[in-house]
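The other protein chains are all here in position, but one chain of the complex has been omitted.
== chain A ==
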Amino acid sequence: MVSTLINANPIIYEKKERRTRTSPPTTNDDYAVEPIDQLEIFDILRDIKDPEHPYSLEELKVITEDAVEVDDHRSYVRVTFTPTVEHCSMATIIGLCLRVKLMRSLPSRYKVDIRVAPGSHATEAAVNKQLNDKERVAAALENPNLLDMVDECLAPSYN
């Protein structure tokens, strides 16, 4: 493990109030379809813990609601995250956490695309390639140390 923190003093933003959905359609119609939408994906991801700070990704503004693109019809999701510093070596871990969380939470029909926000990271292309390579993700998850780390980051988001 690194002995010093990569970003020792990140800016903490305020958590947004969880938006309650307006009309409760469930009571009216049991057969109406509620498609998976941006807010729902964001709700899944917002509580993931940052690998090096006890704050959620939302509080560090690593992800925002606008950074989620989703098309339920075409079973496609793209999450663009912004590492707190440009040379953040945790970017891949964060990306992996996002991918694993979505893998576990979304139906299997979905194709997930995880990206670093353009211009926010020094080795943007490399990170993007790594995160969207099926083989490499599978290999990473077979590494028990990495898996532990990911699980630790995902732990609080289930409460």
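What we mean here is this: a contact is a pair of C-beta atoms (placed from the backbone, for glycine too) under 8 Å apart; a residue touches a chain by one contact, two chains touch by 3 or more; residues count from 1.
Keep this in mind: contacts and distances are computed from a predicted model.
Missing chain, UniProt name from the options "Phosphatidylinositol-glycan biosynthesis class F protein", "MMS19 nucleotide excision repair protein", "SUMO-activating enzyme subunit 2 isoform X1" or "Mitochondrial division protein 1": "MMS19 nucleotide excision repair protein". Of the candidate positions A:30, A:66 or A:142, contact with the hidden chain is made by A:30. By the touch rule set out above, chain A reaches the unshown chain at residues 21, 26, 30-34, 36, 40, 44, 104-109, 158.
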